[in-house]
Structures are given as C-alpha cells and as structure tokens.
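To start, the structure itself, in structure tokens.
Here we show just some of the chains, and they stay where they sit in the whole.
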Amino acid sequence: MIPRYTPSEFAILWSDETRFGIWLDIELAACEAMESEGLVPIGTAKTIRNLNLVLDPQRIHEIEKTTRHDVIAFLTHVEQLAGAPARYLHRGMTSSDVLDTGFAILLTRATDALLLRLESLLEVLKRRSKEHSHTVLMGRSHGIHAEPVTFGVVLAGHYCELKRGLARLMVSREEIRTGKLAGAVGTYAHLSPAIERKALESLGLKAETVPTQVVARDRHAALFGAMALIAAGIERLATNVRHWQRTEVSEAEELFSTGQKGSSAMPHKRNPILSENLCGLSRIVRAAVTPALENIVLWHERDISHSSVERMIAPDVTTTLAFMLDRATQLIEGLVVYPEQMNRNVQRSAGLCFSESVLLALVDRGIARQQAYVMVQRNAMKAIEGHGSLLENLLSDEQVVERIGREPLIRCFDLEHSLRHVDEILARAFE
Amino acid sequence: MIPRYTPSEFAILWSDETRFGIWLDIELAACEAMESEGLVPIGTAKTIRNLNLVLDPQRIHEIEKTTRHDVIAFLTHVEQLAGAPARYLHRGMTSSDVLDTGFAILLTRATDALLLRLESLLEVLKRRSKEHSHTVLMGRSHGIHAEPVTFGVVLAGHYCELKRGLARLMVSREEIRTGKLAGAVGTYAHLSPAIERKALESLGLKAETVPTQVVARDRHAALFGAMALIAAGIERLATNVRHWQRTEVSEAEELFSTGQKGSSAMPHKRNPILSENLCGLSRIVRAAVTPALENIVLWHERDISHSSVERMIAPDVTTTLAFMLDRATQLIEGLVVYPEQMNRNVQRSAGLCFSESVLLALVDRGIARQQAYVMVQRNAMKAIEGHGSLLENLLSDEQVVERIGREPLIRCFDLEHSLRHVDEILARAFE
C-alpha cells in the first residue's frame, strides 16, 4: 500500500480506525449473544454502545508497547474509556476470536469493493467489444500473422476470462465470510456454538466448521489465489495493448492526455505506460499467492507466523488489485482504436492468412493433406520472401490451378467467409 | 514424475500411448461431426475406426525430428497407417484444437483420479476422528500448552479443510472440462460452433466460450491453485504428525514396519519420514502455481511459451499430488496413537491450561479483566518456573481465594466442562 497505488476507499478500509471499530463491533455482538445466554448481565452491550466510544489508535499503540499484544492493548483502552461494564467484554474469548472475525469482515468488504470494480471493467469491455464487433484485425499466433479475427472478438475473450475471475472471486468471498468465536483452542470451553452463531450472524458471517484457535488459512489462500487469477487476466489484456501500440503495429493506443509527457529526453514519445504498469502490478499480486499458501501450515491449534504476512499482503494485494481494476477500466474506456491501420496490417500479409483455405480446397479435391501442405507452403514462402502475393503465386503454380480452378482459388481469399461466425461467438460471450 | 513418486495409474495416464490415443479419438469425433455437416464424406470416421490403428509413439517421434511439430508428426503417422480416408482428418482444424482438447481430457481424468483418492483420505480421517472423538489431547498455540482439545476434534479440523479442498477441486474440474475445435485463431473459419459442440459433447467436454487459438489458460492456473491448496492441507496434517512424534511429545507415531530401518548409523531411530516427505512434496506442488499463472499471459491469439511448462508441471503435479494423497491415507490409516501419553502431557501442565477458567471466575466476581489477568498470571508464572501447580498456588493466594472461594476455585479445573461441546463440533464436521 503505497499512496501512488491506493484508492482512497482502500486507505480507509485498512486504517487503524476501521480495524479497531470493527473489533469493538465484534466484542459488542459477542457480548449481546452472551447476555441472551445469561453469561453476562443483560444490557451490558447496550450500555457500552450508548457511550459512543471514540477509540484512539495512537493510545492503543502506546499500551501495546508494554503488553506486546494488540488485542489486549485494545481491550485495556476500551476498559479505560468505558469503565466497569467493559470487564464483561471478551469473556471466554481469545484474541483470535476478535482478530480473525475482524479479518473476515475486512476481507469481505475488500472483496465487495473489488467485485464492484470488476463489474465496471466487464461493462466497459462489453461495450467496446460490441462497438468493434466487426472491426477486422489480423489474428496472430506466435506474434506472426495467422488468420483474421475482429477486435470485438478479442475483447470478448478478455471479457469472458475476467468474468470467470469474477465467478471465482464470488466463491472465495463466500469462503472468507467466516468468523470464529470459539475461545482459546476452538472448544467453546467458556462459550457455546449458539453464542457464536448468534453473534456472527449479526455481523453477516458464518462460523468456522471446526475451528482451532483460528479460522483455517486455506480460506485466505484461496482468496489470494482468486485475486491473482484476475490480476493475470488484466496482465494478458495489458500485454495485448502494449503489442497493439508498438510503433510498427499501431492498431490501438492508450489515451494520451494533454500535458502528458512520454519521456524526459524524447519529446516525440507516447508510451503504453498504463499497460506496462498493470503488467508490473500483476507480479505483485501473484507474488502473494505463495506466502498465503505457506501460511496454511500452522502448528497444532495455531502459531502466529501467518500474522506478519497477512498484515502486509492483505492490504497490499487487495489495494493493488483495486487500483489495477480502476486503471484497466480507464485504459479500455479511453483506448484509441485505429481500424484503418488494422485493415492495413491485414492487407500487408499478401493474402497469406488465407493459406489454410487453399490447403482445404486441395484436400477437398483429393490431395493428401501433407502433400497439399507442401504445395501451399512453397508459394507462401515465396510471398514471405517478398516475391508476389500468395494468390499471385498460386495462380501461376500450374499444379495448384489444375486441381482447384482459377475462380474457386480466388474465392478462397474471402474475408467475409472467414468471419461468418463472429456474431454467434459474441452472443455466446454476452448471453 | 520420477518413478519413486508415481502411482502406476498416473504413469499410464501421462504416457505417449494414452496421449496419442486421445488425439485420435478427438480427430475421429471431429470428423464425425463434420460428416453430419457435409464437410467430409459420410463414413470416413467409421472406416478409420474400423482399422483399429495401433499408433507407434516411437515412429511419431522420428517424424517429428523433421517436422518439428508434434501434431503434424502424429497426423503424418496416421495418414501412413490409414491411407486415403485420413486426408479428411483435421480438416479446418489447428494443432491446438487437438492439443488443448486432449489436454482437457487428460486433466479431467487426472482430476477424477485425484478426487477418488481424496475421498479415501477423507474417509480415513473421519473414521479415526470418530475413534478418538474423546481422546483428550493438550491443545497448543505457539507450540505451548494452551487448553485441552480432543484428538478427534483435531482430525475433524483436518477433515473439514481437505473437504473444502475437494469442493474447490470439483469446481476446477468443471472449469477444465473445456475443449476447443474452432480452428487457427478461434473463428471457426473452416468449421462451425455446431460441429465443435457435437464433437466435444461426445468426448464429455464443453466448448471454450470465446476461444483464441487455444483454451484460455486461467482455467489451468485455477486447477493448479486448487491442487496446491490440497497439498498445503496435507502438509499441515503431516506437520502435526511430525510434532506428535517428537521424542519429547510422543503422542502419535507413524507405523514402523518390520524390517524398516530408521537410520544407517543409529539402530534406535523411528522417524516420521512419511510426514516429512509429504511436507517436501507440498513444496513441489505449490511451486507450480506461479508458472501456471505466468502461462496465462499469452500474446495475441496465443504463443507457445506455455507448452513446455505444461509438459512438465501437468504430469509432475497431478502425479505428485496423487502420491501424496495415497501416502497421507496410509499415514493416517496406520497412525499409532498413544492416548496415555496424551493424558500424561495434559497432566504435566500443572493445571495451567485452566488459567482462563480462573480468570473468568474472577471477572464474574467483579474484578476488572486486566486486574484479574495479573492475579492469575503471577500464580501461573510460579508454576511454569517449577514451583507448585497452578491450583496449589492459587489456593495459597489469599486475594484469589477470598474472591472466588475454595470450592468454586477447584471446580475451575474441570476437564469435562472444557470439552462439553466436542460432540456438537464433530456433528458439524461430519453432517
């Protein structure tokens, strides 16, 4: 979480104020549930709630210097502010009851904020895909011209990939929406499953099925994995923008704002810096997956090795991904598309992108596939080396003309035919 | 995939024979679908099928030395064996149609074989959990005695974690069950969505929503992530076994077979080598997640950088996880449990594990929480340093006895009470 890459919503979400506020909510929700089971005097939570406590993170940090324990510091501060009734708070609970339940709330909120952003990105991708549904673009495999596609289909592919990412994130949200109020080692020695159920429900959470001292960390690792998959999907999109913007390709370009400068040395530069930035940030999100997986392996009922990792990666990764989603939305929203240049690139292939049509025409006329391949390849290689277009070369290859006939050979070079299924593909993407 | 860690089922699954056989199935399924659309003469697939071709992987590898392309080598071999009708195979298709559809079939089969193994492990965990549902075990946080749990609850926790792993793997199975017969850049230029649908259905697969030249690699990365989560769950279980078997703890032990030798130097050794091995193998499975995520970012309609990665990690990771599941099942099945030693360890805590009960009793009698904490802590620290048990120390602490009373104080040290919710927890795990 460095300011440069932190949407303000996430700065607030991961602040001390928010965290301590959530902790108090949890203590009060637990207290109320205990009241109804007779463990704590009726009205305790209400009394404290009515005090409208204003917690002071700074004061809590000072107390922690002595206790070396953040939840105890928090509780001490609350006792100092709320007086006598506060002694009933945290009854039978352990710090992880507060920490992990609070973490579940924070991560659920972060996930919700991510889901909203992802929906915006999907919306923009869909819109621009439809706008360019039939804008012809040279398809490339290995970076080499292959056969034509449309720009709309390409964006639709990114749309579908990120939509799968959304589905996975929603599954992870359901997994992470899991708190725990089961005491020291998860046995409810001084609490009960009923109290936990009641309190967590009021907080919008479910209970861990079999808690240890903590909520199991496979849930968190799954969430970090789901986020990395979305980041990689954005990285693929951004990588394609970088390719489209290459000087020699020039098919699409990031919006270059007035006053923007591309280089401190070279005034002529307009660089795909948003996209490159997204590629870098994806590495950051991806890098959190391994420590999150390592965090799963806690000793016995828990150790605290996961804590420092989570203090760093949870804010960093959710925030970075939020920033990426905002930036990717802005990138696609503003992307300047050059259909004429796309068309020019299609033309410059000298018809090579129709080589397969000719191959199939030969096969249909009874030539063995591998033999037909050789017949087309020799004419293609000539074209690649700058001698004529593929069609010209084929038309002067007697063996070929004899088999296919001039007119049918010319009909092999038909863009319309190649792209006749585009609408069906798009319908499949956006249905 | 080294023989030491390869179940024979996986050696067969990832063999050349299996892969080329699947490729032929795909070509024939596609051919049949094309027949019904009139692209290929009716009966072509049947004719070739009736030849019962015996493919020779060695021969294919030799052809590849010239073509430098494995699918073309395969097709050439099939043409050599099947003669004229074979020229209709692969019509309008690109290599990735065969490769990715075949890969989908292999990974789906691998996943099914993993799911079966995982179910066995779950079965054994459940059985042993029930067997030891009330076997008291010292609960530990930070490796330090905390409060008591039962061995059955601990195993139930592992059960639930791995069951979540099973659910995730089933989701990934559905995602990976995705083939593609859409031609060079995914536009069906010489095919149609209907042909693809028909052929894939007969192979038990769905079609990629918006294909490029390949099936999108986020599906594969999600699968590798799901496998790593299961591996980490096994690693946590294995780590706990290693702890239980430590000489000073001695609460459970891997089965030591007759003739087995623990050390070449020290004849007295019985080591938790299965568990240690599982911890190492988990690192291997986890290490595949990052390259699988990197594989997502293909250029344009595809590049082939993912291929070498998948040739290595797909067999390695699925096989290693299968081996881990087999070994973990055997480990838990044979685990020798020492309830008396567990009990001895509970006893040696000098009653410290009941410190919270006393804390709460003081709070219930009106002492502020942090003050009560100090009162219990001073008696606990004495016990830790070897002076008396916690109960003895508390009984001679006038301030405490005055507040709680002798009898209620003694009642704080009640194991039964601590563990009264165990059955409810287990019911939740296994319902």
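Lettered A and B in written order, each chain numbered from 1.
Throughout what follows, a residue touches a chain if its C-beta (ideal position, glycine included) is under 8 Å from a C-beta of that chain, and two chains touch if they have at least 3 such contacts.
Note that the structure is predicted; figures quoted are calculated from it, not measured.
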Check: Total copies in the complex, given 2 are shown here: how many?
Finding: 4
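Just so we're on the same page, only the chains that are shown with their structure count from here on.
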Next item on the list: Superimpose the Cα trace of chain A on the Cα trace of chain B, which carries the same sequence, then give the rotation angle to the nearest 5°.
Entry: 180
Check: If you average the Cα atoms of chain A and of chain B to get two centres, how far apart are those centres in Å?
Finding: 24
Next item on the list: Can you check the complex and tell me which residues of chain A touch chain B?
Entry: 72, 75-76, 79, 84, 86-92, 139-143, 146-149, 153-154, 156-157, 159-161, 164-165, 168, 171, 175, 183-190, 192-193, 209-213, 216, 218-219, 221-222, 225, 228-229, 232-233, 235-236, 239-240, 243, 279, 282, 286, 289-290, 293-294, 296-304, 356-357, 360, 363, 366-370, 417-419, 421-422, 424-425, 428-429
